[in-house]
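Note that this complex is displayed minus one protein chain, with the remaining chains in position.
Chains: A and B, in written order; residue numbering restarts at 1 for each.
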Amino acid sequence: MRLQFRQFVTLATLTAVEATRQPIFLLLTTTCVLLTILTPMLALYNFGEDGRLARDSGLAYQFVFGLFVAAYAACSSLAREIRSGTASAVLSKPVNRDIFFLSKFAGVSFVIIAFSICSVTATLLSERVAERFMLTSKTVGYVTDWQTAGMLVASVFLSYLIAGLLNYKLKQPFESTAFGLLIVGVLAVFVISGFFNQLGDFDPFDFRVQWRILPVSILITMALLILAAIALALSSCLDTISTVIFCVAFFALGLLSDYLFGRYAGTFIAPTLAHMLLPNWQHFWMSDALRRGGSVPWSYLLSAAVYTVAYIIGVLCLGIASFRHADMK
Amino acid sequence: MSKILNIARLTFRDAVRSKFVGFMIIILILLIGILAVSIKGDGTLVGRLKILLNYTLNISGFFLGLMTLWISCGSVSREIENKQIYLLAVKPVYSAQIWLGKWLGLLLVNITLLAITVFIIYAATLWCKQVQGVTPDDIERAQNEVLIARRQTLPLAKDLDKEAGKRFDALVKTGQIPDNMPYKKTIREIKKQLSAEDLIVAPGKSKQWILRLPHIYAKNSRLRERKTGDKDTTATLRVSFLPSFRSPNPVTGAWIIGPVTNDTSLEPLTFNISEDHPSTHEFEIPFSAIPSDGSLAVTFENADRAASTTVIFDSNKPIELLIAEGKFEMNFLRTFLIMLCKLAALGAIGLTAGIFFSLPVATFSAYTLIVIALIVNYFSAVAQHDTAVSLHHSHGPTNRSVAMIVGESIASAAEIVVNPAMQFRPIAFLSEGLTVSWSLTGKAVLILIIIYCGTFCAAGSYCLSRREFDLLL
Partner (left out) sequence: MQHSDTSDQQPIVKTDKLTKVFRDFWRRPKVRAVDEIDLEIGRGEIFGLLGPNGSGKSTTIKILLGLLRPTSGNVSVMGSAPKNVHAKQLIGYLPEDSHLYNYLTPRETLDFYGKLFDMTRSQRIERITQLLDMVGLTHASSRRVGEFSKGMARRIGLAQALINNPQLIVLDEPTSGLDPMGCRQVKDLMLTLARQGKTVILSSHLLADVEDVCDRVAILYNGKIRATGKVNQLLEKRDNTRFTVPSLPPGKINEILTLLKDKIGTDPKVDHPAMNLEQFFLDVVQEAHRNTGSSVGKAGSDNVAYYLTHE
């Protein structure tokens, strides 16, 4: 059991490291963070709705870029390994196929969660940066938190710079180092921003962020994990091209599930089944709930988590069943 | 050429045998099938067909576009990654032949997929006509409004510059413009005011539009002779307006349609209306009533304040003249061709990106490029439509920073590069029953295929010939 656990951890770590060494994940994460922070800075004429725009855009970026991260990480971790023969090399060792498959999911989940942490931190900060009306003893008028925005943008460049230097001096792999440093940098800016107010004055121990964004982002992360599980299960029996096409179809059908099948659910068998079995992404997109000061109740988050776990377990079981019989090259 | 065709056939065969084409066909059938069944529109057959055509073509076009970009990025980058390019590069083929062969192969894949898509959508439109509850009247309306190709003629734009100049002079004379007001900004404001005024017709007033029909409808044209020979052929004049909400009166007045010149041989047609909701009216004008010089004056005379109210016309197309000139099927064919040109251009972008980067990075860069192009196009459309955006930035005398000048130059350069490729929107025309002309199709071929694909081909082939393969040990 201990050996199996060690194998699982080793393989999962390897999957995560292998994934983060591919330039695409760094590119996607960087673009997501930069877009999130630049949106409130470049936004014009939002009639005092800059905060909402920043929040909605940040969450949308997390969803869209996250989809690519999830789908690509899942495809590249299994389909490519089967194709290139690395999977057979690992499975020739005393490694159980189930553990191999589950460790792939764990590794991919790690990448998705790391990406989501980066993205949600940027969204929290972006909402804080967005122009708002302030009425204090010192200021009356619209204020944009340029200091935090500047720090966040600088942290991205700094992480690239340090990763570049480490690559130059110590030959550290650039992509994974920059990816790690980016997460550290974004979190560091978040902590530092807690010491200053929106005007840039020293005013410690108040983050001044809307924590209610967090549950919405967690829901998106859950959706991404479900998609990764689907992609992984599909890639156990299909090649990359087919996996991606099916993922796109799954995503599109899940997005339109209510419209396409929901209205016939209960009347006909096929739409009812489709509505039940397809992951309904609308349930994970709760950005609208934040309007007019609203928030997502924790009970909703809990039930979504239960649904996610159940769904992922179901999909992974199917994936394992298919992977057990998959031919290795 | 045979080498190009050989590589094209290989690319096509690869796409078919890797099951890509098969999966895409299944997904397209599912997608269109589900949409066709679930789209209801506004309840009428016309509404349903319009939305069906618009949604299915747009969604499948979008999906095909995404897939084309992705598969084209992989077409070269995967071959480099799998080192199959070694065997190709040591054979007597030029890199341009490799690029063109791949592009042509992808085009064949797209032709297959798009043809199937278009065929299913066409079948869906036929099916919509068979659905229970559809009356022969509904079908006839649909045949006349959607399943047809009608040429749209919009009124001539007024020369606002001249009028604005006149009004500016008048305002200066009366001393209503302060001296420090910049000329350009004032003129722009006056033009905005003029175009707003142009859409409003107060009670007791009238407004005239001039419609100039295309050359082929003018005298001695064979088409005109054919049309006038057919007694039933009519042109449709469609007007869109809404009444001012302040008055309880309905919009009452007369539409007078006749020649621009004092041609007494043709009697102007008059239609009286009385309407109290925002609406669109259609008047059937017999072809014989259209003057031989192809110019038509359309006048709206609003009744006086006691009987009518102020009328506000649609700013985009207050009136339009529609002439049936072709079959829906041919229109569909031209739409198909333009969509194909767009997909071909996407394929060219993906192919060239795949030469520089590995598959995921190439896909990311290609998608980013497309997103940037869409953003540029969107903002340039917004800026054109609403000068207010640009006005907002130019308070007081012009003292622009260097960054701003550089930014604006980049933006305008981007517009020059992007906008020509973005001007083709045949689906909007097709779903409204408007003609997608051959000239537009030709223009799409010229711009998208010859200019854009040509440029990407030149860049891609040059880089491919310079590229070193397998730089690792």
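Structural remarks
Just so we're on the same page, contacts are C-beta pairs under 8 Å (C-beta built on N, C-alpha and C of every residue); 3 or more make two chains touch, one makes a residue touch a chain.
Since the structure is predicted, the reported quantities are computational estimates derived from the model, not experimental observations.
Check B:R17, B:K158, B:K184 or B:K327 against the missing chain and you find that the one touching it is B:R17.
Considering B:K83, B:K158 or B:K184, the position touching the chain not shown turns out to be B:K83 (whole complex). Residues 167-168, 174 are the ones on chain A that touch the missing chain.
Seen across the whole complex, the unshown chain contacts chain B at 2-3, 6, 10, 13-14, 17-18, 82-84, 86-94, 465, 468-473.
Please note the rule applied: only the chains that are shown with their structure count from here on.
Our note on geometry: chain A versus chain B, Cα centroid distance of 36 Å, whole angstroms. Residues 18-20, 23-24, 27, 30-31, 34, 38, 63, 66-67, 70-71, 358, 360-361, 364, 368, 392 of chain B are the ones that touch chain A when the two sit in their complex. By the touch rule above, chain A contacts chain B in their complex via residues 22-24, 27-28, 31, 44-45, 68, 72, 76, 239, 241-242, 244-246, 248-249, 252, 259-260.
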